[in-house]
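All protein chains but one are shown in place.
When the chains are written out, they are named A, B and C in that same order, and each has its own residue count from 1.
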Amino acid sequence: MNFSIEMIGVWFAVLLTLSIFSYLYGDNPFYKSAEHIFVGVSAGYIFAITFWDTIWPNLFGRLFPSYVQAGFKFDIIYIIPLLLGIFMLLRLSKKYSWLSRISIAYIVGMAAGLKFYVFLNSNLIIQIKSSMLDFNTDIIGIINQIIILIGVISGLVYFFFSKEHKGTIGKISKVGIYFLMIKFGASFGFAVMGRVSLLIGRFEELIKYSSKEYSYSTPIILISMVIILTIWSVKETKNDKLKQINKR
Amino acid sequence: MFNIKNIFIKLGQLDRRLIYLLVSLSVLIPLLNPNLLQLPTKTTKNTQIVFDSLNDLKENDKVLLSFEYGASTKPEIHPMSIAILNHLFSKGIKVYIVSLWPEGVMMAADAINEIVDSNLFKVEYGIDYINLGYKQGGPVVIRGIATNIGSVFTQDVHLTLLDEIPMMNNIKDVRDFDFVFDLSAGFPGNAEWVQYACDEYKIPLSSGCTSIMVTDAIPYVESGQLKGIIAGMPGAAEYENLVYDYLNNLEYNKFMNKNVDIKPGKATSRMSAQSITHLLMVLFIIFGNISYYLTRKKNN
Amino acid sequence: MKRQLAYFVVIFIGFLALAGHFINYPPLNNFIDNDATQWFDIISGFAAFLGVINLLQLHTNKLVYKRKNWEYSILTIVSFMLMIVFGFFYIGMEGIPRGAHLKVEGTAFYWMFDNIYLPLGSSMFALLAFFVASASYRAFKIRNFEATLLLISGVLLMIGRVPIGHIIPWWMSVEIYICIIFALTANKFSNRKNMISSFILCLVIIPLIIYFLNITHWNLFKIPEVQEWIFDVPATAGSRAIMIGIALGTIAQSFRIITGREKSILGD
Partner (left out) sequence: MILKRKLTKYVFLPTFIIGIYLYNPFDIFLIGNEMSFVFIILICFVIEYFIEKSKNGEEIYMRPIAAIKAMEEAVGRATEMGKPVLYIPGIASLDEIDTISGLIILGHVSSMTAEYESDLHVPVAVPIVMETAKETCKESYLKQGRPDLFREDMVHYITDDQFAYAAGVNGIMLREKPAAVFFQGKFYAESLILAETGNSIGAIQIAGTGSSSQIPFFVTACDYTLIGEEFYAASAYLSGSPEMLGSIKGQDYVKVFCIVMILVVFINSILFNFSLMNFNITDFFRINLIK
């Protein structure tokens, strides 16, 4: 078994994959450790990526261009995000924690302004524009577009809040919910398709790692995990019974 | 008659773990021997639109390829990126790679290495393709590329300044690209490219995405904001076959190396496992409903 | 006074972000297009520091007070510290500038990423295939007409989208349609006897009628074509209705924020 860093990596990958899959059996020590390792590794990973890809090039790259050489020119206005960032850190001090509200206010205000404009354009105006009937399709194409029109309008009527859903509005919104349900069914069907593909990809990797070249890592780890898990669950059920006995 | 009904009711209340075991078997068995089930793949309308719009591009056109997927969605998207890169390189198109997901850079590197190792095409870094690496910020970066690419990307993935790379000198913003193709698996994805860049500046955009995102992107496809869409792994298998046939009956042009055989893509081989598992899911739904109907009959 | 300042900032920035798209003043347009949202990332970058402190605090408390499952907190702290060391101090390869080393194969950070972070992420994602199976098994019930629509479009899409869907012959799709129609109308029949008899009658007669009218080549009987129609027409209408609905919801919510009416966010 060639003992290289890369081989340890493969064994680690297979061990962690199988401990995540052990969750299907139920909550067990393998899953708990994989979960906690995942939380620690991902928190560290995101923190490092955030610093090296955002703060270092975009902020310090503009405040100290000569030192950072991220290709940006000096830009005095970037003092403000630096201040807002420090305000954010002041949350740790009881006295000045109210300053962090200004940074939050900036983000919330900016998000509201930008999303207002972007959603209005691409998700409202263009969608209204595309409800026009184009005639260079055959008769079935035109019927389809009429069905789409009915579906969109009845779907919107379903979302009426200030009107009682009775009488004609009730009937239209009933039709609307039918269209929405067909859309949800289609999304669910697609989701099944997507998830199965990912499982196939994962199993393919496990099969790849069970070859001689990777010194049969998957079968060895799989068998040892199954043995340990059976011992653990037998011990677990035993001391559950003990707890019940001394509780009575 | 009575015990048949009981069997059906029991079939409707299988333990969760038994379902999980059945699903793993239905995936494992076809993967272990792929030629268990050979099935023809028929190209759907949207995949064909994507192929045609990329095929209309001419030599030396500039295409921006954006990688926004990671290892967890690699099985669905990676076959697409390889098929698309094969298609673009076979037409001598200049490919500009950006990634808005941290893992996107590695996926792009994997895809490029796989194509370079197959030495099907004579492509060179800095001449035929360039990788601008990863920038955090999602819509911020897309907005930056749309309005002025210099405000977001100043170096390529090897940290050489863009001004020193000839390929980049007449690229100022998204309008200098002839086509934008987005490989997306979540946020930021094809919706953000539509909203923040291509709608406003009228740049042709198409996308290959995970199956779950397809129903959200359909209104954009229907209104023409997205030129067709490649939907999940089945879409990837269809596109792979289109490119495979295209490359085969294309007499070797100056971009391709002679006597190199063209290998079929990965997605096609996984389709049998996909089909069997789908059938299993449908059976679950049918049995679940039969037992639901019988138990409801029994109660009232 | 402190709260008024926060409200003023929300209203001012919100209005600025909106007006920046209309007023013809290049420095403002440039600010809105590029810098405004970059600032957002920088501030959230600083806040990441707070998140990490909170995480460490939580797990060290769990460790110190030996709360339930405290042994696992050691794993979280150790793996977090390892990533910080590999991310900022120890690179593991010469000649790679600090900062770019995160994504260069061969560095310690990349080894952790490739062999620990990636397998965990993709395995969690792959778990979804199992959960989708159990969800479809448990939740896809013909409770009412809407749930049946959800089920039919889901099933037809699942079969139609994979190669197996192309092999299904026309008569089998007719049988499937008959089963669906009877599943819908099952409770409308007075007694079970004639429901089952008419069900079997249809199963036999209808395919024969279709065969004699020789309309067997119709798209209606090819599941992939039916799936494509469901996907192109009703599902598109549903998606567009939801998209417009969500756009209106977002616009109304943004309006309430920009006019300072959403109070609870800034702790009023």
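FYI, a residue touches a chain if its C-beta (ideal position, glycine included) is under 8 Å from a C-beta of that chain, and two chains touch if they have at least 3 such contacts.
Only a predicted model underlies this, so the values are computations on that prediction, with no experimental measurement involved.
Across the entire complex, contacts from the unshown chain go to A, B, C.
For the options A:Met7, A:Ile46, A:Ile147 or A:Val175, the residue in contact with the chain missing from this view is A:Ile46.
Note that of C:Ile11, C:Val78, C:Ile96 or C:Met124, the residue touching the chain absent from this view is C:Met124.
The missing chain, though absent from the display, is touched by one residue of C:Ala48, C:Leu75 or C:Leu102; that residue is C:Ala48. Contact with the undisplayed chain is limited, among A:Trp11, A:Trp52 or A:Phe188, to A:Phe188.
Of the listed residues A:Ile8, A:Ile80 or A:Leu133, the one in contact with the hidden chain in the full complex is A:Leu133. Summarising the interface, chain C meets the missing chain with residues 18, 21-25, 29, 37, 40, 43-44, 47-52, 54-55, 58, 61, 68-69, 117, 120-121, 124-125, 127-128, 131-132, 134-136, 138-140, 150, 239, 242-246, 248-257, 259, 261-262, 264-268.
One chain is missing from the display, and on chain A it is touched by residues 20, 23, 27, 32, 34-36, 38-39, 41-43, 45-46, 88, 91, 100-101, 104, 107-108, 110-112, 114-117, 120-122, 124-126, 128-129, 131-135, 149, 152-153, 156-157, 159-165, 180, 183-185, 187-188, 191. Interface residues of chain B with the unshown chain, by the touch rule above, are 16, 72, 186-187, 199-202, 212-213, 215-216.
Everything that follows uses one rule, which is that only the chains that are shown with their structure count from here on.
If each chain is reduced to the centroid of its CA atoms, chain A and chain B end up 18 Å from each other.
The set of chain C residues touching two or more other chains comprises 37-38, 40-41, 100, 114, 118, 121-122, 124-126, 129-130, 132-133, 136, 151, 154-155, 158, 161-162, 231-232, 235-236, 239-240, 243. Residues of chain A in contact with two or more other chains: 24, 49-50, 53-54, 114, 119, 123, 127, 148, 183, 186-187, 190-193, 195-196, 198-199, 201-203.
Within the complex formed with chain B, the chain A residues making contact are 24-25, 49-50, 53-54, 70-72, 114, 118-119, 121-123, 126-127, 129-130, 148, 183, 186-187, 190-204, 207. On chain A, the positions that touch chain C within their shared complex are 5, 8-10, 12-14, 16-17, 20-21, 23-24, 32-59, 77-78, 80-82, 84-86, 88-89, 91-92, 98, 101-117, 119-120, 123-124, 127-128, 144, 147-156, 158-159, 176-193, 195-196, 198-199, 201-203.
Residues 2-3, 5-7, 9-18, 20-21, 32, 35-53, 55, 69, 72-73, 75-84, 87-88, 99-100, 102, 109, 111-133, 136, 145-147, 149-158, 161-162, 229-248, 250-251, 253-255, 257-258, 265-267 of chain C touch chain A in their complex.
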